[in-house]
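Removed from the display is one protein chain of the complex; every other protein chain stays in position.
After this line comes chain A, so read on.
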């Protein structure tokens, strides 16, 4: 068997056969999803049962401020001193005092006093509710009915299309999502598997196994074997995730048949209801499914695999070179890693621009420059060919990526073969360049 493949096989098996592999492969996405779900839940969820007393001396609210499940407005007829006491004792969470001379037409401040500081969401809600009530009062005083207002505020639908006639508006949102997700995935892959290669190389160097191995195979074979092996682990992991996500969508309704109805029937939190409605609205409005159908998935998936492999090969060889030149100290690795991680982080910055404006100069540059192209090109590709990216640009970008990864692998191999047997102090950049060019 070819020695590079032999090494790749060991790297692959030693990782896949570990008990932790399946565990992390399945658990990590679950944990990430749970984490995001929690984050969204907590950010949307306000404080419960905030009781607000309204001392309306001017009678601007007319006793009618809508309460909801979270915030209850209660109109009282006392004075501020008693209210202060009642807030202190905990009967109310806070109170709003409207002075007698308050007029809706003037720019006057209202003051809300509370026992303890309020959350941002709650503040916004109280402000919104009171302003809404005030607005209604103002409209009433001007004799404008709600229906008149609605007819004034009516929105005109603008349909965005390109000259070639494809329905842009239907696609834009979906393209944005697909582009962002695939770009971000590649970004994560580069980081996770790049550092995995680096740690593997460092481990071999620290264990001193490297010298034994390079007396049997060429250092370049050892490096490539490691890169290929770990790359296969990455591919396998992705396949498992894709199968898992597909399977979950299929299995969830079977295990929890009532889930869908429950979600609809339950009186959910108003805020999340709003969000759900917004999504529903958006999907009806811009044709979410229609947009999805317009994305060229074979192209996206094909290119995703190409840029995943190209980007991984480009960066992992550089990570291997760094791993080979440092010793036990992880801090040395940190400082040498910086010039490698910079372009990856930079590419995510360009990518966020490129998903919005796929044909801007920066996006075009980012998608052709090989150190950023794996991430940025995915964002442009989601907008389709030729709206997001031309065939010519795509081919140039791919060719450049191939040439560059061959180049970096070659240079990294030279650093690697010197570094892997060097012990002692951390090499300087000048020395690394010397090794590479020798």
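FYI, a contact is a pair of C-beta atoms (placed from the backbone, for glycine too) under 8 Å apart; a residue touches a chain by one contact, two chains touch by 3 or more; residues count from 1.
One rule holds in what follows: contacts and distances are computed from a predicted model.
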Undepicted complex member, UniProt protein name, chosen from "Chemotaxis protein CheA", "Cytochrome c oxidase subunit 1", "ATP-binding cassette domain-containing protein" or "4Fe-4S ferredoxin": "ATP-binding cassette domain-containing protein"
Candidate in contact with the missing chain, chosen from A:77, A:215 or A:331: A:215
Of A:3, A:51 or A:414, the one touching the omitted chain in the full complex: A:3
Absent-chain interface as seen on chain A, which is shown: 1, 3, 6-7, 10, 14, 204, 207-218, 421
